[in-house]
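Some chains omitted; the rest stay in position.
Lettered A, B and C in written order, each chain numbered from 1.
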Amino acid sequence: MSEALRVTVWNEFRHERSNPQVGAVYSDGIHAALAGPLREAGHEVRTATLDEPGHGLGGDVLASTDVLLWWGHKAHDEVEDEVARQVQSRVLDGMGLVALHSAHFSKPFKLLMGTSCDLKWRVADERERLWVVAPGHPVAEGLPERIELEREEMYGEPFDIPPPEELVLVSWFQGGEVFRSGCCFRRGRGRIFYFRPGHETYPTYHEPVVQRVVLNAVRWARPTAGPVPARGRSEPLERLG
Amino acid sequence: MSEALRVTVWNEFRHERSNPQVGAVYSDGIHAALAGPLREAGHEVRTATLDEPGHGLGGDVLASTDVLLWWGHKAHDEVEDEVARQVQSRVLDGMGLVALHSAHFSKPFKLLMGTSCDLKWRVADERERLWVVAPGHPVAEGLPERIELEREEMYGEPFDIPPPEELVLVSWFQGGEVFRSGCCFRRGRGRIFYFRPGHETYPTYHEPVVQRVVLNAVRWARPTAGPVPARGRSEPLERLG
Amino acid sequence: MSEALRVTVWNEFRHERSNPQVGAVYSDGIHAALAGPLREAGHEVRTATLDEPGHGLGGDVLASTDVLLWWGHKAHDEVEDEVARQVQSRVLDGMGLVALHSAHFSKPFKLLMGTSCDLKWRVADERERLWVVAPGHPVAEGLPERIELEREEMYGEPFDIPPPEELVLVSWFQGGEVFRSGCCFRRGRGRIFYFRPGHETYPTYHEPVVQRVVLNAVRWARPTAGPVPARGRSEPLERLG
């Protein structure tokens, strides 16, 4: 790792505590499973969860986050609108966002996309195979040409997102569907990566190859120290008239 | 015109009534100036304004609109959130949206973009020259390679929009700025065209070449009778296991 | 059909004559199978084949073609370089090109893409299912949300093309692969649609739903009467110095 980033992993952290099957897979929460490999890679990682005050994102947490990971599912509505808007605003200001799996329906992601983000789904213990369609993309670094997940939830097209600016991964599902599973978006000065896998009952985030995608996505989504745009009323730079 | 579309022209219609300078340029309102050439081209055109009940968009107006034009400026905040969400929803469902000039800051456009839509601006009676950068695009049909507007408001980059899927026009301003002035977006099953010119104190929408851009944009943004996506829980199409 | 276009269907026309299995499926050649539905839709359709003088594209054929369809496979190398360059040049000048199936490796398509256009393949009588991922796109008009082809050749990712400007169809294959099967490109003043299905031993082009895709693609790729760009040395439009 060339550059240590300040990463915050946000997790709803409900399934793990209410569903023993999920708790068995992610005993310390999905956030802990995601945070581990990022720490090992040298990043400065914090976690935050829904039931903490301010959802764990109060104070200067967002302001001091380079890249935010977001996993949520059954409690999207409990996220305060104001916090969702703050995440949106920070992305426009340069913070990276890695939206994971059911975060397609999270408030911050939907605000940033402007679309319904709806899709097909099915939980049936089926096989998913993610194909790299952009082998030269930074998110594909160190990956094999396909990722096999023996059991995952199915997400099917048409996925109602804006056309991604870069499409890195496309999934094949045993039941007959396809899905754009690794999607890059630029919004304001920030970058967003959507990554499909990660249903809570499967050990997906324990897979090293999946951890590698997340690691690459975090690195790709890091802020750039570009110009801070001046906006509003502007004096002419050339003589008029 | 091959196909008559149901077009609704929405206008804030405040400047024209409160500012005699604007009233002199657009005596019947900007909506009337926009509606005229669309009617002449054979479209079925209605107008709607802010101060009508439901902003003129109640009942089945949106549901029976193929393409909606939107001009607003100083009263964006007075547009009901619910109406803005209905416009967003109709676009995702297939309705076209042509956002004009200061509509970059309108509620429906911002909801659909997910960004701040901020920019630089200046009103200084300066020259704008719009260059066609995609000469084969349907919105460029019948246009010269550049459009000259002797006096317009300046809008300057960086314009905080998602990267447009197609960029058709780029403006040069006398004062030294540039701007992405003709931008195509696809959201859900609908299409959005943003067109920059049209400050209320200038006779821009009376210019035939500008009317041609609007006409082309309406046609480009028309709905397509494609599949209505099935979403939510889906049965497998192939045998699992 | 709103507009009658001048369409030329180019076919290699070798398999049909040398392989009885193919001859049984396409007795008059793939070009005839493609031309029929386009004629019924009101277009003015000509066909041209490899073994005709000038590959059937001499004289003013290209100059008087609005949209060219191209099917080739085993004799790509026999297409004269000069003819391939003329096709490229006409596309840049506004002619539409619909490249079908193994035309991914044809000279004109490769010249226009600038990449290897390589892919995975397999002929194994397997099922292909094409999903519409852009349900509002003109090429999706009148389509169901998925197209099922009981037996087709497999093409697999990564398909070495430039990122398509619009992605309309993604294929699922029984053997485990995915493919970007309906891809839009704009080059110069022209438009290119790549459509994957159509292996010569299967009756794919006799399927009405496939014919509909081709019809939509032809219409989408039609030329636009936009400005003819002035290039080269240009006088300033503003006073310098």
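Going forward, a contact is a pair of C-beta atoms (placed from the backbone, for glycine too) under 8 Å apart; a residue touches a chain by one contact, two chains touch by 3 or more.
Model, not experiment: these values are computed from the prediction.
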Overall number of sequence copies in the complex as this file defines it, 3 displayed: 4
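Here is the rule we go by: only the chains that are shown with their structure count from here on.
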Leader among chain pairs (count of C-beta contacts): A-B
Copies chain B and chain A - interface residue numbers shared by over half, same or different: same
Distance from chain B to chain A - Cα centre to Cα centre, in angstrom: 31
Whole-Å gap separating chain A and chain C, where each centre is the average of the chain's CA atoms: 36
Sequence positions of chain A contacting 2 or more other chains: 156, 158, 163, 176-177
Chain B partner contacts - residues on chain C that touch it in the complex: 2-3, 94, 129, 132, 134-138, 140-145, 165-166, 174, 186, 188-191, 223-230, 237-238
Chain A residues within the chain C interface of the complex: 129, 131-135, 145, 156-159, 163, 166-167, 170-173, 176-178, 180
Touch list for chain B against partner chain A, complex: 88, 92, 111-116, 118-122, 124-126, 154, 156, 158, 160, 162-163, 165, 174-177, 185-188, 229-238, 240-241
